[in-house]
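The chains shown are only part of the set, and none of them has been moved.
The letters A, B and C name the chains in turn, as written, and every chain counts its residues from 1.
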Amino acid sequence: MIDKALLDRHGLTEDEYRLIVELIGKEPNLTELGIFSVMWSEHCGYKSSRVHLKKLPTEGEHVIQGPGENAGVLDIGGGQVVVFKIESHNHPSYIEPYQGAATGVGGILRDIFTMGARPIAVMDSLRFGPPDDPRNRSVMEGVVSGISGYGNAFGVPTVGGEVYFDPCYNLNPLVNVFCLGLADKDKVFYARAEGAGNKVLYVGAKTGRDGIHGATMASAEFGKETEHKRPNVQVGDPFKEKLLLEACLEVMDRGLIVGIQDMGAAGLTCSTTEMAAKGGMGIVIDLDKVPQREAGMTPYEILLSESQERMLLVATPEKVEAVQTVFAKWDLDAPVIGEVIEGGRARISFKGEVVVDIPVDAVVNLCPAYDRPIAAPAPPPPAPALEALPQPADLGETLLRLLASPSIADKEWVFRQYDHMVQVNTVFLPGADAAVLRIKGSRRALAMTLDGNALYTRLDPRTGARIAVAEACRNLACVGARPIGVTNCLNFGNPEKPEVMGQFEQAVTGLAEACRTFGIPVTGGNVSFYNDTEGLSIHPTPVLGIVGLIGDVRKAVRPGFRAAGDAVVLVGESLDELGGTQYLKTIHGLEAGSPPLIDLEQEKRNQEFVLEAIEAGLVRSAHDLSEGGLAVALAECAFHSPRKIGCEVDLANGLRDDALLFGESQSRILMTCRPADLSGLLETAAARGVPAQAIGRTGGAALAVRHAGREILRVPVEKAFRAWKDSLPGFFRVQA
Amino acid sequence: MKFGVVQFPGSNCDFDTFHVLRDVMKRPTVMLWHKDHDLQGVDCVVLPGGFSYGDYLRSGAIARFSPLMQEVKAFARRGGRLLGICNGFQILLELGLLPGAMLRNKNLKFLCQHVHIRVENARTDFTRAARKGQILRVPIAHFDGNYFAPPRVLRDLETNGQVVFRYCDADGNVTPEANVNGSLDSIAGIRNAAGNVLGLMPHPERASEALLGSEDGRTIFESLILSLEKRTPAGRPAAGKKARHDR
Amino acid sequence: MKVRVLVSFKDSVLDPQGQTVKNALHTMGYAAVTDVRQGKVFELELVGATRKQAEALVPEIARRVLANPIIEKFDWEILKGR
């Protein structure tokens, strides 16, 4: 009955099948095969990535829970913890952008509140094909409204994120959602089924045929034949999720349950077997008790459905009624569908017959890990020697073009659709280097940022990954926050291609190195492979979500110039390098060269210097230099200043003008201070081995830069602002 | 005096409003559950923002049938102060306690941003701490905030001074650009004819702490507290006399 | 019995969604479409109600719940069943 074709359809190899037979001591029936197929999929089983992810540092002073649970948990003091994680929903978002993105938000929210934390902020990292193509625009419109539709209704603020455009995402957009929750330290819950005789309760939406094999779909390349998988699309119901949140937090708060797990990928299968395996127990489930939306569902369908907004709870028998009362208050049913048993087996019955009887350990823990063949990533196409590269005649015009390029342009068109203030904690709205959220009842605040420059990782995955960590930490430093933990979403192509695996291995190595240098643990993340469509892989795209702590929220600093007459200080060294820059890409049409050099130790020193200056109250504004270099950073500081104050910069460092203005040398931060504080700051910098120079003054209505006495740039702030502000909306102009 | 914040399934600014009333304005505040019939003796009922019942069907359309809303209606009829913020405003419209209806924002997108509103009538229980013409900077966050009413109703609103807030620019000019959601006559908030019920789309509770960027929203809560603390609390009919309200 | 209730904006109310669809259709070259109005449709399954009862019940539900009489009008029909 089980042949090669059937295994293929289940994404299992013949070797894996033999292993299954050996582990369970019998030929699996179709339902059991279905269970293994999802649980051993790349998405759930991390088959190709596990051996490499081991390199990441996972320990640290704040860590309460590292990888392995629904989300990481860090101690932030004051009896509180943060629970956070990032998740991808790339394939579903391409098939149906609105629902794909919406259910992506729904999924990560459940990961957070299943641990007892109230989600307090979301960030989204988005990658699309260029917006001049209407198909890309329609994917983007759908994704953004899906995130907005779900997050806003649920009542979690979306406080920031990033959006990049590149043709490699034409047929494979990336939608990564990062969520952070807050909980009391003694109220964290785990996905464990403990105590024989305890009852298993099902809560939330009814089970339908939606999303069957979603996890397997996320574990295969996309092609024409994926079309037939389309009926799998799930529709999100944020209203139901909000009720689930309140009811779950209430039963947890009142100590009514033993364990809890959300039903995400692989639905009931994953939640039941994982909870049993983690508790070292077995589980019996009666599928007839599972609330069903459609008639005539088979056990296979019920078990593999990925219907949204469902959770599984375990409670002692005497608490069952109290749990059900709480759920009834929130208009939700909570039927008992099974029981925890001794013995480590999952026994599932349907219409009086046992349809599944397998050891949970085999399903959950014994999925094979592959050390797939690796090919060294191709070296980047060399950048032309600077001398061979024509320098634009009008650098002001160049700046305007860069500011209007979609990846650099203002993203308000996106984040204005997100409720970023609900829960009244958002101190820094989208637009700052990092989002800042106050912690009610305390002076402390949380900061969070999402970063990843896939152009760098494409040219050099290891350096690119190191830069991603450095840049995220730098964004935190600019607001005055110290990083405490990391989550990451690794978006790559088909891992069966050695060159993709090579990129992956290099990127993970770079991440590990950088996280070690910064002393920040990785407490979880997500790997999304098979981002290939019709044979083409996306650029390797690691996305870093880093959480930071601010000791006194009143000291947090924004990017915008505060007042005219402040001194402008450039921290960090500017090198003669243009590889991997937006300038090369946008102005010269070149994705070439090596990404900027990164010296992690120097980076750390620079950040520490800025942090201490902020903590000492000496910094009026701070902004990191990233895409577009110094010129774009100066422009952004002006745009974010209350009265769009310009600046007059004067420096001399022997670089070519374009490299000076648009080079993306790392470890640099622009800050401003009162003139009286300048010399003290520069002295401290010198004493710390931190390159820092006063480069000018804020004021005026223009962005002006003189280089060795020559004026190389003078653009009215207002003109630059319009180029930056009007670019994205221009693509989406509603026809009147 | 005591505030009550109504919690519907899907409300999500309930805790925010509660936080501001209790911790910032420092007034006794209770949560009121939509399935109850008891207003717990509060002097002012606040219908908070959010997505009651997911905003399914129409924003505010289902919440109005909650058991508690029958009590709230009676409370308002007796002259009790009732404030509806965003979704709360939409519920008041659906309930018929305020005239008109909400349409989708004119650009058909959810809008979250700071806007300016101008106080059109400072002689109300909700604005007496403000000056007429004062400009408040407060955030909006809604999909359906495009106020609509038939011409006759609009005329009545104007003549009776029931238009309390209008969208304007930073200098107080009422312009089409400042009217981001497309509301008729740039209406951002209205009160009923009796003066005890106010609905507005912007979120004053998000603009009540300096740390969050603006304290302009406090004016509304301060006004309410002023009017409530100065008079016999409405809602508890005092000596058979109906409470009076500023017009 | 299955009934269908159609809810749409009154003619005096501007229908921005319909306008947007119309504009999109024009951009795509469907010039023949000169107007679009968008509304909602509800399909209700009624059990244990006679046709006569339905004739009282459905308009009541439509008026009280499904439509907002300030901006919307409705129409209904029995699709199948007696």
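Keep in mind that, in the parts below, a contact is a pair of C-beta atoms (placed from the backbone, for glycine too) under 8 Å apart; a residue touches a chain by one contact, two chains touch by 3 or more.
Because the structure is a prediction, the values reported are computed rather than measured.
This complex, considered in full, has protein chain stoichiometry A x1, B x1, C x2.
One rule holds for everything that comes next: only the chains that are shown with their structure count from here on.
Here the spacing of subunit A and subunit C, counted between their Cα centres, is 41 Å. Averaged C-alpha coordinates give centres for subunit A and subunit B that are 37 Å from one another. Looking at subunit B, residues 108 sit in touch with two or more other chains.
Residue positions of subunit C with contacts to 2 or more other chains are 20. Here subunit C touches subunit B in the complex through residues 12-14, 16-17, 20, 65-66, 68, 70-71, going by the rule given at the top.
Against subunit A, in their complex, subunit B makes its touches with residues 9-10, 12-13, 15-16, 19-20, 23, 35, 49-51, 53-56, 107-113, 139, 141, 143, 203, 205-206, 209, 211-213.
Subunit B meets subunit C in the complex at residues 57-58, 61-62, 65, 94, 100-101, 103-104, 106, 108, 146, 148-150, 182.
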